[in-house]
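The complex is shown incomplete by one protein chain, all other protein chains being positioned as in the whole.
Right after this comes subunit A.
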Amino acid sequence: MHGRPRKATKQEDPAAAAAKSARLRELQSQLLHFHHNRIYTKEAVSVSSKLLEINPEIYTGWNYRKLAFQHNLKEVSDTDTIKSAIEDELRMVEVALRRNPKSYGAWYHRKWILGQKLVPANFDHEFRLLDMLLEADARNFHGWNYRRFIARLKDVSEEEELKFTMDMINANFSNYSAWHNRSMLLSKLLTKKVKGFHEEESILTDEFELVRQALFTDPSDQSGWFYHLWLLDQTSTPHKPHLVSSWPSDKLNIEISSQFKEKCERFPIIFCFNQQVDGINLATATVNSKLVSSEHITWKPLSANNSTKSKIWVAFLENFNKYCENSEEGLSFEISVHCCESIVHLKFAMKLSHMDHQGKNRDGFEELFLWDCPKSQEINPYLVSSDQWRLRVESVEEDAKWHLDTLSAEIALFKMSECDEDSKFVKLTLARLLGAHNSIKSGGSSYFEEILKLYDDLIKLDAPHYRYYRDERSLVLLDQLTSSKDSLVEYSSRCENSSFSCINPQLCINFSGLNLTRIGFVERLLWVQILDLSHNSLTSISGLEALQLLVCLNLSHNQIMSFTAVEPIKSLQSLKVLDLSFNEIGSHPVDTTRYLCSSPLSHTCDVPEAMEELAKENIQIGDFWEAILLFKSLRLVQLDMQGNPVTNDRFRVLVEKVNPCLKWLDGKPVC
């Protein structure tokens, strides 16, 4: 039990222990015999009882009992017989639970028996049992879980159960299970708008008041903080998903370079939502354009695990330059997105530009691309409109008054207690509150500097969790940098190279050397084509998959440990230049994340033909298949891999084989 030292198991007399284990083995083999031969006689079942009484963890024993129960009651209609059979099972489970109150198998068996609903359950007995259990250990989550089950079965009202959680919290507020159940019940009551729970805001205000009592009485107790986090989430996260940004953004006029050598066949349209949504399709996202009909458009969620839900949805206009060439005045598009009872309309236009940009590298990749795009003070044409989604949030700010007031009150409160206390919970909660406030109210007096300082403090104060704090800090920093045009201008520049992309000029963002450990706020960077993330501390780049316009990506001098960690770039179809130099790819012999990703073994992808060739070159493809799968899905022209443990001559041969378009490898031309 929590906070109580575990009692050392009593030293058993070796002879007794041996006898016990012999008995267990004997019972177990008997049980398996009965189980395999489907013997469900009284004597056979009693063997399973004996076994489970000694060790309730034998799941097979419970399964056998379920089969026996079903078998023996198959043709019985006499209520008394059924009743006594159920009572036997429940008694058996009770004995097992006394032996181990946290036995999953035993709890599940009890639920299964009652869930059959063969006879009305004796709820009084069940609640008495629960009271006894929760008295012994008020935080036993099995008990709470079972209580929810019984309450549902008996149809106990949520208000009543809510009162019970209050009693338990009043008895001891260090009860995470009670707080958790409270949050579950309140969520239900608020969604159902049960009488007395119409006014979400006043209910949540009361809950804030309640949890404050716990937080201030004992700030070192975690359970209250978890509940506070839930309340904060209720206060700062909009309930319904909405569109936060798109590419192209509303009212954008895109110039398509006519000098683009390569056939630019696919033009991406990207939607970013504030939370995962599904069901974006031709019916919910309608495209209105003179020349392009909806049939040419397929919406796809961008997700790592083939989920149908995603925050980011992409569609490609196929063969769009063909249309552009055909229409002198340009193409205009109107898109309407229906999502959760709200409709967003977008308008944008494309025009073929015959203007000759003063591009230096008109001949494309005949020269090595160097990461020194000239800094531009010129206003980025896309930056202006990238802010438009925020305006939409401003418009709901009237409704957000309570949310802002509540957050401000909490902020004031925790600032007060932060002064005289070096509590990590206070600091973390304050950082989260300030972040939530920022997310609702943009501009004006943003709390970025304060939040960054709090995370800096936390990294020092709570070293064991520094990775989490660094990740959070990275997000805050990215939020700050991308929050306004003025701050972003500092990091942006432009590059004109018509062989990179048909969208000219290419816009660059340089976020190098910022000590970033993860990526966020990509929804504000959808227009970026050249991104420099070098000299950070990135171990993962998840989120980058949203940047569908990316042509050049610099990830050098980071802490990327494996090819699976850069898997998000697989979906970046326009990517031409990739710098992965000076990372730690290959430093760890076993890539522990590989099992989460697709592999040739999982039959989700074809074995590249190149593999056979590689085998001839005496290269163990088994060692490199993550790299092979990655490069195979890209059409890279320039790649830098030096300074990684994985890099050697054989690897270079492999890279050249699987990247047929490659012109430059590690700064040298590929012959």
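Quick note on the criterion: a residue touches a chain if its C-beta (ideal position, glycine included) is under 8 Å from a C-beta of that chain, and two chains touch if they have at least 3 such contacts; residues count from 1.
Methods note: contacts and distances are computed from a predicted model.
When the unshown chain is looked up in UniProt, the name that turns up among "Cullin family profile domain-containing protein", "Rab escort protein 1", "Pre-rRNA-processing protein Ipi1 N-terminal domain-containing protein" or "Protein ECERIFERUM 7" is "Rab escort protein 1".
Across the entire complex, the residue among A:Leu27, A:Val93, A:Leu413 or A:Leu580 in touch with the chain not shown is A:Leu413.
Checked against the full complex, the candidates A:Glu26, A:Asp218, A:Asp405 or A:Glu449 give a single residue touching the omitted chain, namely A:Asp218.
From the options A:Phe34, A:Phe69, A:Phe173 or A:Phe316, the residue with contact to the chain not on display is A:Phe173. Residues of subunit A that touch the chain left out of view are 170-173, 212-214, 216-219, 413, 416-417, 421.
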